[in-house]
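Note that this is a trimmed complex: some chains were dropped, and none of the rest were shifted.
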Amino acid sequence: MKVKVSRKAHFNAAHRLYHKDWDNKKNNEVFGKCNNPNYHGHNYELIVSVTGEIDKNTGFVVDMKILKDLIKSKVEDALDHKNLNVEVPEFEKLIPTAENISVVIYNKLRPHIDSSKDLEVMLYETPRNFVTYSG
Amino acid sequence: MKVKVSRKAHFNAAHRLYHKDWDNKKNNEVFGKCNNPNYHGHNYELIVSVTGEIDKNTGFVVDMKILKDLIKSKVEDALDHKNLNVEVPEFEKLIPTAENISVVIYNKLRPHIDSSKDLEVMLYETPRNFVTYSG
Amino acid sequence: MKVKVSRKAHFNAAHRLYHKDWDNKKNNEVFGKCNNPNYHGHNYELIVSVTGEIDKNTGFVVDMKILKDLIKSKVEDALDHKNLNVEVPEFEKLIPTAENISVVIYNKLRPHIDSSKDLEVMLYETPRNFVTYSG
Amino acid sequence: MKVKVSRKAHFNAAHRLYHKDWDNKKNNEVFGKCNNPNYHGHNYELIVSVTGEIDKNTGFVVDMKILKDLIKSKVEDALDHKNLNVEVPEFEKLIPTAENISVVIYNKLRPHIDSSKDLEVMLYETPRNFVTYSG
């Protein structure tokens, strides 16, 4: 009797998409205006889902308050109002595309979720572009 | 050629989260303000999904009007504008967390959906907290 | 150069609509299933808007963080996870319809907003029913 | 390290649900007011998802701009502001239910998505009725 429990959160950040080993012409071809060297930004909407058995005593798969605090301390504090390229160590050698950000968020949360439970990260870069990663 | 067909519905209800065998101190530790003995409430948004083969004659997996009426008679009539703890028999011994409500809704609908088809219940307790159960 | 600044918040609560001087038959005629004596509840979505001149130094009409904290301390702390009929003094003699709740919220906030500025309260009882009050 | 990348699009169209070999009485029984011979219409919201490995150089599973252009040229140009029954060849012998439209869209896109990647089509006929097809 497994249930998937989902919690929505959000953070705002600036980023720039470019490959450090490519010249500007190549970066513009691949990344277009996302390569703007002065950065642009997004309101990232995040949905974190944990799947597992319902605890008989509490009726919870996971306590939403604990999940909310975990997302706050591990994800929002690390990414909110940040420049992803400049201030977030994981993106020193990794391009902060929505795909890569979802993997980074998954890796930040995975050690704190019981191993008997599945984890899924859904990240909206805009209301029209979003990605899903589940390890 | 299986397609998943989803229908959105909603109901409003009051509830309280607490374990009858625990004292108030323990209930407050686990359930916080959701343990308010005077109840609080939610607009529950519900998405019921049925997965199966497309019928060649109608082009339907399931007739949306029939699915809509089924959700009305089996779920909305039972839960809408109700106090879940006091008025819904399934929660006499079951804490009405979102997880448990989704299982109760699934069990109410499953006998009325053809066994060749899969059923999934998604329940939003708030726009930020939601659960998914598929048996 | 007046700008209207809006901040969205939310709270969950239980309530019951009935007139204390009417018998149950009359209350059912007027309020239908909203008269359930065991209560039902809603996720109330709230939009508080303040209209005034832009401050030349800050570029703000009102600091969103201050407005957010004000809504938290004056509205959410008073109404969230509460039974409006039982636990909120303003509704001792006032029926907690969306209309009346919006007036109560307006009156809670008005003394804390500079008198040179206009205040508007928008309250969603459900995604389909909402009210607006501006004094 | 597979990630699912989703892109939202939309188109408006008119349609009518009826089976050519059935008389009007039978069509009304099955399709109700959707059988209106003068047509009715919808704003279809479409979510196209592609699942695959992240490219190490670009950080993309699929370039969103390319996916956006593909949806435009293969789906929107074929269906937007069209009468599905009259003007879209795929529905000459196929009833344009949401289920069948999702299959037609899948088949239009599948040849243009690398075979190592999975494709999923989600189609909202209304905000309350939607379908999902993944081959």
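What to note about this one:
Read from first to last, the chains carry the letters A, B, C and D; within each, the first residue is number 1.
The rule is simple: a residue touches a chain if its C-beta (ideal position, glycine included) is under 8 Å from a C-beta of that chain, and two chains touch if they have at least 3 such contacts.
Since we're looking at a predicted model, the values are computed, not measured.
Whole-complex tally (this structure file, single sequence, 4 chains shown): 6 copies.
To be clear about the criterion, only the chains that are shown with their structure count from here on.
Bringing chain A onto chain D by least-squares fit of CA atoms involves turning it by 120°, to the nearest 5.
Residue-number overlap of contact pairs with A-B passes half for only one option from A-D or B-C: A-D. Set against the Cα centre of chain A, the chain with the most distant centre is C. The mean-CA centres of chain C and chain D are about 41 angstrom from one another, to the nearest whole unit.
If you average the CA atoms of chain B and of chain C, the two centres end up 28 Å from each other. Of all residues in chain C, none touches two or more other chains.
Chain-to-chain contact here is organised irregularly, matching neither a line nor a ring nor a star, and falling short of all pairs touching. Applying the touch definition to all chain combinations yields A-B, A-D, B-C, B-D. Residues of chain D touching chain A in their complex: 1-9, 49, 54, 57-61, 63-65. If you check the complex, the residues on chain A that touch chain D are 17, 19, 30-32, 94-100, 102-103, 127-133. Of all the residues in chain C, the ones that touch chain B in their complex are 10, 12-15, 33-34, 36, 38-43, 80-83, 86-87, 126-127.
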